[in-house]
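A protein chain is absent from this complex, but the other protein chains hold their places.
Showing subunit A:
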Amino acid sequence: MDSLKEQLAEIHGLLRIDPDNDDLKNLAVDLENLIALQDQTLANPDNATSSHDPGAELGSTGSAAVEDNTIDLTQDPNEFNLKEGGKCCVPFSVASATYFLPAMVLRLDRESDEATVLILTPLTRESRPCDWFLDGRCNADKCGRSHGIIMSLEHLLPTEVLNQGSIKEGAKVLARYRDGIYYRASVVAMEGPDGPFWVNYEGYGDEKTKLNADELVPVSGLGVEDHLENSGENGSEEESESDEWTSDSQEHDDDNEDGPSDETRVTFHYGDGEAMGTWEAHTKGIGGKLLAKMGYRIGKGLGKEGEGRLRPVEAEVLPAGKGLGVVVERSQRKRKRPREPGDAKGRHKRKHKGGRDAKSGQESEQHTPPADVFDFLNTSLNEKSTKSSAYISKPEPHTKAKQPDKQKLHVDLINVQTKASQLVAALSRAKEALARNKGDPKIAASYRAKIHDLEGTLRSVQQSEAAIQRRLNTEKQKKNMINF
(Lines give C-alpha, C1' and ligand atoms only; values in the text may rest on other atoms or scores of the structure.)
Protein backbone atom coordinates (compact mmCIF):
# COMPACT_ATOMS: atom_id res chain seq x y z
CA MET A 1 0.00 0.00 0.00
CA ASP A 2 2.66 2.39 0.98
CA SER A 3 4.86 1.37 -1.89
CA LEU A 4 2.00 2.22 -4.23
CA LYS A 5 1.78 5.68 -2.82
CA GLU A 6 5.51 6.08 -3.10
CA GLN A 7 5.41 5.10 -6.71
CA LEU A 8 2.58 7.41 -7.38
CA ALA A 9 4.59 10.23 -5.94
CA GLU A 10 7.52 9.23 -8.08
CA ILE A 11 5.42 9.25 -11.19
CA HIS A 12 4.04 12.62 -10.37
CA GLY A 13 7.65 13.72 -10.10
CA LEU A 14 8.43 12.30 -13.49
CA LEU A 15 5.37 13.95 -14.92
CA ARG A 16 6.66 17.30 -13.85
CA ILE A 17 9.75 16.66 -15.95
CA ASP A 18 7.86 15.26 -18.89
CA PRO A 19 4.34 16.64 -18.70
CA ASP A 20 3.27 15.35 -22.15
CA ASN A 21 3.99 11.74 -21.52
CA ASP A 22 0.64 10.06 -21.88
CA ASP A 23 1.88 6.78 -20.61
CA LEU A 24 2.92 8.33 -17.37
CA LYS A 25 -0.36 10.10 -17.07
CA ASN A 26 -2.24 6.89 -17.57
CA LEU A 27 -0.05 5.17 -15.10
CA ALA A 28 -0.70 7.84 -12.56
CA VAL A 29 -4.42 7.48 -13.03
CA ASP A 30 -4.15 3.75 -12.81
CA LEU A 31 -2.15 3.96 -9.66
CA GLU A 32 -4.66 6.24 -8.12
CA ASN A 33 -7.34 3.76 -8.96
CA LEU A 34 -5.30 0.98 -7.59
CA ILE A 35 -4.78 2.77 -4.34
CA ALA A 36 -8.47 3.40 -4.12
CA LEU A 37 -9.09 -0.25 -4.78
CA GLN A 38 -6.64 -1.30 -2.16
CA ASP A 39 -8.31 0.88 0.36
CA GLN A 40 -11.51 -0.85 -0.45
CA THR A 41 -10.10 -4.32 -0.25
CA LEU A 42 -8.59 -3.60 3.08
CA ALA A 43 -11.86 -2.16 4.26
CA ASN A 44 -13.76 -5.28 3.26
CA PRO A 45 -11.70 -8.13 4.53
CA ASP A 46 -14.68 -10.46 4.77
CA ASN A 47 -14.79 -10.83 1.03
CA ALA A 48 -11.19 -11.87 0.96
CA THR A 49 -11.39 -14.44 3.67
CA SER A 50 -14.50 -16.17 2.55
CA SER A 51 -12.61 -18.68 0.48
CA HIS A 52 -11.13 -20.15 3.62
CA ASP A 53 -14.59 -21.24 4.63
CA PRO A 54 -14.81 -24.94 5.16
CA GLY A 55 -17.70 -24.90 2.71
CA ALA A 56 -15.53 -23.63 -0.11
CA GLU A 57 -14.87 -26.23 -2.71
CA LEU A 58 -11.58 -27.84 -3.35
CA GLY A 59 -9.10 -26.19 -5.66
CA SER A 60 -10.40 -22.85 -4.48
CA THR A 61 -9.37 -19.85 -6.41
CA GLY A 62 -10.63 -17.44 -3.80
CA SER A 63 -8.88 -14.15 -3.83
CA ALA A 64 -7.36 -14.27 -0.37
CA ALA A 65 -5.59 -17.53 -0.93
CA VAL A 66 -4.18 -16.15 -4.08
CA GLU A 67 -3.03 -12.98 -2.46
CA ASP A 68 -1.31 -14.70 0.40
CA ASN A 69 0.73 -16.87 -1.81
CA THR A 70 1.81 -14.48 -4.42
CA ILE A 71 2.72 -11.13 -3.11
CA ASP A 72 6.32 -11.91 -2.40
CA LEU A 73 6.52 -14.49 -5.11
CA THR A 74 6.12 -12.15 -7.98
CA GLN A 75 7.73 -9.20 -6.34
CA ASP A 76 10.92 -8.19 -7.98
CA PRO A 77 12.48 -5.36 -6.02
CA ASN A 78 15.03 -4.60 -8.73
CA GLU A 79 12.43 -3.70 -11.26
CA PHE A 80 10.67 -0.45 -11.13
CA ASN A 81 7.16 -1.69 -10.71
CA LEU A 82 4.60 -1.72 -8.04
CA LYS A 83 2.35 -4.54 -7.47
CA GLU A 84 0.39 -5.82 -4.69
CA GLY A 85 -2.06 -8.57 -5.02
CA GLY A 86 -4.42 -5.72 -5.73
CA LYS A 87 -7.78 -6.38 -7.21
CA CYS A 88 -8.99 -4.83 -10.38
CA CYS A 89 -11.39 -5.55 -13.11
CA VAL A 90 -10.35 -6.71 -16.56
CA PRO A 91 -12.22 -7.19 -19.80
CA PHE A 92 -12.27 -10.76 -21.01
CA SER A 93 -13.67 -11.93 -24.32
CA VAL A 94 -15.56 -15.12 -24.71
CA ALA A 95 -17.43 -15.75 -27.91
CA SER A 96 -18.65 -12.35 -29.02
CA ALA A 97 -19.01 -10.87 -25.59
CA THR A 98 -16.54 -9.10 -23.39
CA TYR A 99 -17.12 -9.60 -19.70
CA PHE A 100 -15.64 -7.55 -16.92
CA LEU A 101 -14.14 -9.90 -14.41
CA PRO A 102 -12.44 -9.39 -11.08
CA ALA A 103 -8.76 -10.06 -11.29
CA MET A 104 -5.64 -9.69 -9.26
CA VAL A 105 -2.62 -7.77 -10.42
CA LEU A 106 0.42 -9.97 -10.30
CA ARG A 107 2.87 -7.61 -11.84
CA LEU A 108 2.93 -4.14 -13.29
CA ASP A 109 5.43 -3.27 -15.95
CA ARG A 110 5.73 0.42 -16.45
CA GLU A 111 8.17 0.20 -19.35
CA SER A 112 5.96 -1.80 -21.61
CA ASP A 113 2.86 -0.36 -20.06
CA GLU A 114 1.62 -3.79 -19.27
CA ALA A 115 0.31 -5.66 -16.31
CA THR A 116 0.09 -9.32 -15.55
CA VAL A 117 -3.24 -10.14 -14.08
CA LEU A 118 -4.82 -13.28 -12.83
CA ILE A 119 -8.50 -13.68 -13.41
CA LEU A 120 -10.29 -14.78 -10.29
CA THR A 121 -13.48 -15.90 -11.91
CA PRO A 122 -12.33 -17.83 -14.95
CA LEU A 123 -14.81 -18.31 -17.78
CA THR A 124 -12.68 -20.76 -19.66
CA ARG A 125 -10.71 -23.76 -18.70
CA GLU A 126 -7.39 -22.23 -19.67
CA SER A 127 -7.87 -19.10 -17.66
CA ARG A 128 -8.28 -20.90 -14.36
CA PRO A 129 -5.45 -19.83 -12.07
CA CYS A 130 -2.79 -22.44 -11.59
CA ASP A 131 -2.57 -23.35 -7.92
CA TRP A 132 0.82 -24.88 -8.40
CA PHE A 133 2.10 -21.74 -9.98
CA LEU A 134 0.83 -19.67 -7.09
CA ASP A 135 2.70 -21.97 -4.78
CA GLY A 136 5.76 -21.41 -6.91
CA ARG A 137 5.88 -25.04 -7.85
CA CYS A 138 4.63 -25.04 -11.42
CA ASN A 139 7.42 -25.19 -13.93
CA ALA A 140 5.44 -26.57 -16.82
CA ASP A 141 5.14 -24.38 -19.86
CA LYS A 142 1.75 -25.71 -20.72
CA CYS A 143 0.20 -26.78 -17.50
CA GLY A 144 -3.20 -26.01 -18.95
CA ARG A 145 -3.97 -23.38 -16.34
CA SER A 146 -3.32 -19.72 -16.29
CA HIS A 147 -0.17 -18.17 -14.96
CA GLY A 148 -1.61 -14.73 -15.52
CA ILE A 149 -2.51 -12.70 -18.55
CA ILE A 150 -0.44 -9.88 -19.83
CA MET A 151 -2.55 -6.95 -20.78
CA SER A 152 -2.17 -3.30 -21.45
CA LEU A 153 -2.61 -1.08 -18.41
CA GLU A 154 -5.31 0.89 -20.08
CA HIS A 155 -7.55 -2.15 -20.05
CA LEU A 156 -7.56 -2.40 -16.28
CA LEU A 157 -10.66 -1.01 -14.63
CA PRO A 158 -11.56 -0.39 -11.02
CA THR A 159 -13.55 -3.12 -9.28
CA GLU A 160 -16.43 -0.71 -8.82
CA VAL A 161 -17.44 -1.64 -12.33
CA LEU A 162 -18.75 -4.81 -10.79
CA ASN A 163 -21.54 -3.90 -8.48
CA GLN A 164 -21.64 -6.82 -6.12
CA GLY A 165 -24.73 -5.30 -4.55
CA SER A 166 -26.66 -5.84 -7.75
CA ILE A 167 -26.83 -9.54 -7.04
CA LYS A 168 -30.37 -10.12 -6.02
CA GLU A 169 -33.25 -12.24 -7.06
CA GLY A 170 -33.63 -12.32 -10.81
CA ALA A 171 -30.21 -10.83 -11.46
CA LYS A 172 -27.95 -12.33 -14.03
CA VAL A 173 -24.68 -13.51 -12.67
CA LEU A 174 -21.63 -15.50 -13.48
CA ALA A 175 -21.72 -18.39 -11.08
CA ARG A 176 -19.06 -20.83 -10.15
CA TYR A 177 -19.57 -24.39 -11.22
CA ARG A 178 -17.87 -27.33 -9.62
CA ASP A 179 -15.21 -27.38 -12.33
CA GLY A 180 -13.97 -24.03 -11.02
CA ILE A 181 -15.25 -22.19 -14.08
CA TYR A 182 -17.89 -19.50 -13.95
CA TYR A 183 -20.96 -19.79 -16.12
CA ARG A 184 -23.85 -17.53 -16.81
CA ALA A 185 -26.70 -18.09 -14.46
CA SER A 186 -29.56 -16.25 -12.90
CA VAL A 187 -30.36 -15.92 -9.25
CA VAL A 188 -33.68 -17.56 -8.50
CA ALA A 189 -33.74 -17.16 -4.75
CA MET A 190 -31.65 -15.87 -1.90
CA GLU A 191 -31.74 -16.95 1.71
CA GLY A 192 -30.36 -13.73 3.14
CA PRO A 193 -29.12 -10.39 1.89
CA ASP A 194 -25.59 -11.81 1.64
CA GLY A 195 -26.57 -15.19 0.46
CA PRO A 196 -26.40 -18.04 0.18
CA PHE A 197 -27.98 -17.79 -3.24
CA TRP A 198 -29.85 -20.28 -5.32
CA VAL A 199 -28.90 -20.00 -8.96
CA ASN A 200 -30.00 -21.62 -12.13
CA TYR A 201 -27.31 -22.12 -14.79
CA GLU A 202 -28.47 -20.98 -18.19
CA GLY A 203 -29.41 -23.74 -20.52
CA TYR A 204 -29.12 -26.27 -17.75
CA GLY A 205 -32.74 -26.97 -17.19
CA ASP A 206 -34.43 -26.11 -13.92
CA GLU A 207 -31.71 -27.42 -11.66
CA LYS A 208 -30.95 -25.07 -8.82
CA THR A 209 -27.62 -24.79 -7.15
CA LYS A 210 -26.80 -23.18 -3.84
CA LEU A 211 -23.81 -20.87 -3.87
CA ASN A 212 -22.16 -18.38 -1.57
CA ALA A 213 -21.79 -14.73 -2.38
CA ASP A 214 -18.12 -15.12 -3.22
CA GLU A 215 -19.00 -17.61 -5.91
CA LEU A 216 -21.06 -15.10 -7.85
CA VAL A 217 -20.11 -12.13 -9.96
CA PRO A 218 -22.63 -9.80 -11.58
CA VAL A 219 -22.72 -9.94 -15.35
CA SER A 220 -21.40 -6.80 -16.89
CA GLY A 221 -19.40 -5.98 -19.95
CA LEU A 222 -19.85 -5.43 -23.64
CA GLY A 223 -22.32 -7.51 -25.52
CA VAL A 224 -22.99 -9.72 -22.56
CA GLU A 225 -26.74 -9.31 -22.50
CA ASP A 226 -27.07 -11.17 -25.67
CA HIS A 227 -23.99 -12.25 -27.52
CA LEU A 228 -25.62 -11.82 -30.84
CA GLU A 229 -26.71 -8.33 -31.24
CA ASN A 230 -24.10 -5.91 -30.10
CA SER A 231 -23.60 -3.87 -33.20
CA GLY A 232 -20.89 -1.34 -33.60
CA GLU A 233 -22.70 1.22 -31.51
CA ASN A 234 -21.88 -0.18 -28.12
CA GLY A 235 -18.59 0.22 -26.45
CA SER A 236 -16.02 2.75 -27.49
CA GLU A 237 -13.48 0.10 -28.34
CA GLU A 238 -15.53 -1.40 -31.07
CA GLU A 239 -16.98 1.75 -32.38
CA SER A 240 -13.75 3.03 -33.77
CA GLU A 241 -13.18 0.12 -36.09
CA SER A 242 -16.57 -1.18 -36.82
CA ASP A 243 -16.45 -1.16 -40.62
CA GLU A 244 -14.63 -4.43 -40.81
CA TRP A 245 -13.90 -6.79 -38.03
CA THR A 246 -12.57 -5.47 -34.82
CA SER A 247 -9.47 -6.77 -33.31
CA ASP A 248 -9.88 -6.53 -29.59
CA SER A 249 -8.91 -10.11 -29.17
CA GLN A 250 -5.60 -11.76 -28.76
CA GLU A 251 -4.70 -10.31 -25.42
CA HIS A 252 -7.22 -12.34 -23.52
CA ASP A 253 -7.20 -15.67 -21.91
CA ASP A 254 -4.32 -17.42 -20.46
CA ASP A 255 -0.74 -16.79 -21.11
CA ASN A 256 2.42 -17.85 -19.48
CA GLU A 257 4.19 -15.02 -17.88
CA ASP A 258 6.89 -15.11 -20.43
CA GLY A 259 5.66 -18.03 -22.42
CA PRO A 260 5.42 -17.99 -26.19
CA SER A 261 2.50 -16.19 -27.68
CA ASP A 262 1.09 -19.40 -29.07
CA GLU A 263 -0.23 -20.21 -25.65
CA THR A 264 -2.98 -17.71 -26.21
CA ARG A 265 -6.48 -18.79 -26.90
CA VAL A 266 -7.56 -16.49 -29.62
CA THR A 267 -10.96 -15.11 -30.23
CA PHE A 268 -11.61 -13.33 -33.49
CA HIS A 269 -14.39 -10.87 -34.06
CA TYR A 270 -16.37 -9.46 -36.87
CA GLY A 271 -16.98 -5.73 -36.70
CA ASP A 272 -20.68 -6.20 -36.24
CA GLY A 273 -20.15 -7.98 -32.99
CA GLU A 274 -20.44 -11.43 -34.46
CA ALA A 275 -17.57 -13.61 -33.41
CA MET A 276 -15.65 -16.02 -35.53
CA GLY A 277 -15.38 -19.58 -34.41
CA THR A 278 -17.76 -19.20 -31.49
CA TRP A 279 -17.82 -22.95 -31.17
CA GLU A 280 -14.33 -22.74 -29.72
CA ALA A 281 -15.89 -22.01 -26.36
CA HIS A 282 -16.54 -25.73 -26.33
CA THR A 283 -13.26 -26.97 -27.68
CA LYS A 284 -9.73 -26.50 -26.58
CA GLY A 285 -9.54 -23.59 -29.00
CA ILE A 286 -6.86 -25.17 -31.09
CA GLY A 287 -8.18 -23.89 -34.43
CA GLY A 288 -7.88 -20.24 -33.52
CA LYS A 289 -4.61 -20.83 -31.78
CA LEU A 290 -3.00 -22.46 -34.79
CA LEU A 291 -4.44 -19.84 -37.08
CA ALA A 292 -2.86 -17.15 -34.94
CA LYS A 293 0.38 -19.08 -34.90
CA MET A 294 0.43 -19.08 -38.69
CA GLY A 295 0.19 -15.33 -38.55
CA TYR A 296 -3.49 -14.85 -39.16
CA ARG A 297 -4.49 -11.23 -38.74
CA ILE A 298 -7.92 -10.30 -37.55
CA GLY A 299 -10.13 -8.74 -40.16
CA LYS A 300 -8.19 -10.36 -42.97
CA GLY A 301 -9.03 -13.34 -45.06
CA LEU A 302 -6.65 -16.13 -45.84
CA GLY A 303 -4.37 -16.14 -48.86
CA LYS A 304 -1.11 -14.59 -49.84
CA GLU A 305 -2.33 -11.05 -49.27
CA GLY A 306 -5.12 -11.91 -46.89
CA GLU A 307 -7.53 -11.30 -49.75
CA GLY A 308 -9.79 -14.28 -49.09
CA ARG A 309 -13.39 -14.08 -48.11
CA LEU A 310 -14.19 -13.64 -44.46
CA ARG A 311 -17.38 -15.56 -43.97
CA PRO A 312 -18.08 -19.04 -45.19
CA VAL A 313 -20.41 -19.52 -48.12
CA GLU A 314 -23.83 -20.11 -46.66
CA ALA A 315 -26.01 -23.06 -47.37
CA GLU A 316 -29.62 -22.64 -48.14
CA VAL A 317 -32.16 -25.39 -48.37
CA LEU A 318 -34.57 -24.64 -51.17
CA PRO A 319 -38.10 -25.96 -51.41
CA ALA A 320 -37.96 -29.09 -53.53
CA GLY A 321 -39.13 -28.89 -57.10
CA LYS A 322 -39.95 -25.19 -57.27
CA GLY A 323 -38.75 -23.28 -60.30
CA LEU A 324 -35.98 -20.72 -60.18
CA GLY A 325 -38.03 -17.53 -60.01
CA VAL A 326 -40.24 -18.93 -57.28
CA VAL A 327 -37.30 -20.11 -55.26
CA VAL A 328 -35.34 -16.92 -55.58
CA GLU A 329 -38.27 -14.77 -54.51
CA ARG A 330 -38.35 -16.67 -51.27
CA SER A 331 -34.65 -16.72 -50.68
CA GLN A 332 -34.27 -13.05 -51.44
CA ARG A 333 -36.63 -12.17 -48.71
CA LYS A 334 -34.38 -14.21 -46.48
CA ARG A 335 -31.18 -12.85 -47.93
CA LYS A 336 -32.17 -9.28 -47.36
CA ARG A 337 -32.03 -9.65 -43.65
CA PRO A 338 -28.45 -10.70 -43.04
CA ARG A 339 -27.16 -7.22 -43.73
CA GLU A 340 -29.08 -5.89 -40.75
CA PRO A 341 -28.41 -6.31 -37.08
CA GLY A 342 -30.16 -9.23 -35.48
CA ASP A 343 -30.11 -10.91 -38.83
CA ALA A 344 -30.48 -14.41 -40.05
CA LYS A 345 -26.91 -15.16 -39.13
CA GLY A 346 -27.58 -14.10 -35.62
CA ARG A 347 -30.48 -16.42 -35.50
CA HIS A 348 -28.45 -19.13 -37.03
CA LYS A 349 -25.87 -18.70 -34.35
CA ARG A 350 -28.44 -18.72 -31.66
CA LYS A 351 -29.59 -21.99 -33.01
CA HIS A 352 -26.31 -23.75 -32.71
CA LYS A 353 -25.50 -22.27 -29.38
CA GLY A 354 -28.34 -24.28 -28.06
CA GLY A 355 -30.80 -23.34 -25.42
CA ARG A 356 -28.42 -21.06 -23.61
CA ASP A 357 -28.97 -17.94 -25.60
CA ALA A 358 -32.60 -18.46 -26.27
CA LYS A 359 -33.05 -18.77 -22.58
CA SER A 360 -31.14 -15.66 -21.77
CA GLY A 361 -33.40 -13.82 -24.15
CA GLN A 362 -36.45 -14.98 -22.31
CA GLU A 363 -35.04 -14.10 -19.00
CA SER A 364 -34.21 -10.58 -19.95
CA GLU A 365 -37.84 -10.12 -20.78
CA GLN A 366 -39.03 -11.55 -17.52
CA HIS A 367 -36.98 -9.52 -15.12
CA THR A 368 -34.71 -6.68 -15.97
CA PRO A 369 -33.50 -4.77 -12.98
CA PRO A 370 -30.90 -2.45 -14.49
CA ALA A 371 -27.92 -3.55 -12.43
CA ASP A 372 -25.57 -0.93 -13.73
CA VAL A 373 -24.93 1.33 -16.64
CA PHE A 374 -23.64 -1.44 -18.84
CA ASP A 375 -26.65 -3.59 -18.30
CA PHE A 376 -28.78 -0.65 -19.17
CA LEU A 377 -26.85 0.03 -22.32
CA ASN A 378 -27.05 -3.53 -23.40
CA THR A 379 -30.71 -3.95 -22.72
CA SER A 380 -31.58 -0.85 -24.60
CA LEU A 381 -29.39 -1.90 -27.48
CA ASN A 382 -31.01 -5.26 -27.58
CA GLU A 383 -34.42 -3.75 -27.57
CA LYS A 384 -33.48 -1.61 -30.47
CA SER A 385 -32.09 -4.43 -32.48
CA THR A 386 -34.95 -6.75 -31.85
CA LYS A 387 -37.29 -4.02 -32.87
CA SER A 388 -35.42 -3.34 -36.05
CA SER A 389 -35.29 -6.99 -36.95
CA ALA A 390 -38.99 -7.28 -36.42
CA TYR A 391 -39.35 -4.43 -38.83
CA ILE A 392 -37.31 -6.11 -41.45
CA SER A 393 -39.01 -9.42 -41.23
CA LYS A 394 -42.22 -7.78 -42.36
CA PRO A 395 -42.48 -8.24 -46.08
CA GLU A 396 -42.10 -4.95 -47.90
CA PRO A 397 -45.19 -5.15 -50.08
CA HIS A 398 -47.30 -4.39 -47.03
CA THR A 399 -46.24 -0.80 -46.99
CA LYS A 400 -45.81 -0.30 -50.68
CA ALA A 401 -48.77 -2.09 -52.09
CA LYS A 402 -51.48 0.06 -50.48
CA GLN A 403 -52.43 2.05 -53.51
CA PRO A 404 -52.63 -0.69 -56.11
CA ASP A 405 -54.24 -2.80 -53.44
CA LYS A 406 -57.57 -1.11 -53.70
CA GLN A 407 -57.64 -1.31 -57.44
CA LYS A 408 -56.75 -4.93 -57.22
CA LEU A 409 -59.53 -5.52 -54.76
CA HIS A 410 -62.02 -4.14 -57.24
CA VAL A 411 -60.67 -6.28 -60.01
CA ASP A 412 -60.75 -9.31 -57.75
CA LEU A 413 -64.29 -8.53 -56.80
CA ILE A 414 -65.40 -8.47 -60.42
CA ASN A 415 -63.57 -11.71 -61.12
CA VAL A 416 -65.11 -13.41 -58.17
CA GLN A 417 -68.53 -12.17 -59.01
CA THR A 418 -68.37 -13.41 -62.59
CA LYS A 419 -67.12 -16.73 -61.34
CA ALA A 420 -69.94 -16.93 -58.87
CA SER A 421 -72.57 -16.24 -61.53
CA GLN A 422 -70.96 -18.86 -63.78
CA LEU A 423 -71.10 -21.34 -60.95
CA VAL A 424 -74.74 -20.56 -60.26
CA ALA A 425 -75.55 -21.18 -63.91
CA ALA A 426 -73.62 -24.45 -63.93
CA LEU A 427 -75.38 -25.49 -60.77
CA SER A 428 -78.83 -24.91 -62.17
CA ARG A 429 -77.85 -26.79 -65.32
CA ALA A 430 -76.62 -29.69 -63.25
CA LYS A 431 -79.81 -29.70 -61.22
CA GLU A 432 -81.85 -29.83 -64.38
CA ALA A 433 -79.74 -32.71 -65.61
CA LEU A 434 -80.27 -34.50 -62.34
CA ALA A 435 -84.00 -34.07 -62.64
CA ARG A 436 -83.82 -35.47 -66.17
CA ASN A 437 -81.76 -38.50 -65.20
CA LYS A 438 -83.52 -39.51 -62.07
CA GLY A 439 -84.28 -42.85 -63.63
CA ASP A 440 -80.69 -43.90 -64.01
CA PRO A 441 -79.15 -44.23 -60.53
CA LYS A 442 -75.56 -44.19 -61.83
CA ILE A 443 -75.83 -40.97 -63.76
CA ALA A 444 -77.94 -39.43 -61.04
CA ALA A 445 -75.27 -40.23 -58.48
CA SER A 446 -72.56 -38.63 -60.61
CA TYR A 447 -74.69 -35.52 -61.07
CA ARG A 448 -75.35 -35.39 -57.41
CA ALA A 449 -71.67 -35.50 -56.72
CA LYS A 450 -71.15 -32.77 -59.26
CA ILE A 451 -73.79 -30.62 -57.68
CA HIS A 452 -72.24 -31.17 -54.32
CA ASP A 453 -68.85 -30.09 -55.65
CA LEU A 454 -70.31 -27.06 -57.37
CA GLU A 455 -72.13 -26.01 -54.25
CA GLY A 456 -68.91 -26.30 -52.30
CA THR A 457 -67.01 -24.16 -54.77
CA LEU A 458 -69.82 -21.67 -54.95
CA ARG A 459 -69.84 -21.33 -51.22
CA SER A 460 -66.12 -20.70 -51.07
CA VAL A 461 -66.35 -18.20 -53.92
CA GLN A 462 -69.17 -16.41 -52.19
CA GLN A 463 -67.13 -16.35 -49.04
CA SER A 464 -64.16 -14.79 -50.78
CA GLU A 465 -66.52 -12.31 -52.41
CA ALA A 466 -67.79 -11.35 -48.99
CA ALA A 467 -64.26 -11.06 -47.73
CA ILE A 468 -63.32 -8.72 -50.54
CA GLN A 469 -66.42 -6.66 -49.93
CA ARG A 470 -65.54 -6.42 -46.28
CA ARG A 471 -62.04 -5.27 -47.05
CA LEU A 472 -63.32 -2.70 -49.49
CA ASN A 473 -65.67 -1.43 -46.82
CA THR A 474 -62.94 -1.13 -44.27
CA GLU A 475 -60.81 0.73 -46.83
CA LYS A 476 -63.72 3.11 -47.33
CA GLN A 477 -64.20 3.54 -43.62
CA LYS A 478 -60.54 4.29 -43.20
CA LYS A 479 -60.82 6.90 -45.88
CA ASN A 480 -63.81 8.36 -44.10
CA MET A 481 -61.84 8.51 -40.93
CA ILE A 482 -59.13 10.51 -42.62
CA ASN A 483 -61.34 12.77 -44.74
CA PHE A 484 -63.50 15.02 -42.64
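Just so we're on the same page, a residue touches a chain if its C-beta (ideal position, glycine included) is under 8 Å from a C-beta of that chain, and two chains touch if they have at least 3 such contacts; residues count from 1.
Definition applied: contacts and distances are computed from a predicted model.
Among the names given as "RNA helicase", "Eukaryotic translation initiation factor 3 subunit L", "HORMA domain-containing protein" or "ResB-like domain-containing protein", UniProt records the absent chain under the name "RNA helicase".
Among A:Leu157, A:Leu291, A:Ala444 or A:Leu458, only A:Leu291 touches the chain that is left out of the view.
Across A:Ala36, A:Ala189, A:Leu318 or A:Ala466, the residue that sits in touch with the chain not pictured is A:Leu318.
For the chain left out of this panel, the touching residue among A:Leu157, A:Met190, A:Ala281 or A:Leu409 is A:Ala281. The set of subunit A residues touching the chain not shown comprises 124-125, 142, 179, 181, 183, 201-204, 262, 268, 276-284, 286-291, 293-296, 301-304, 306-329, 332, 348-349, 351-356.
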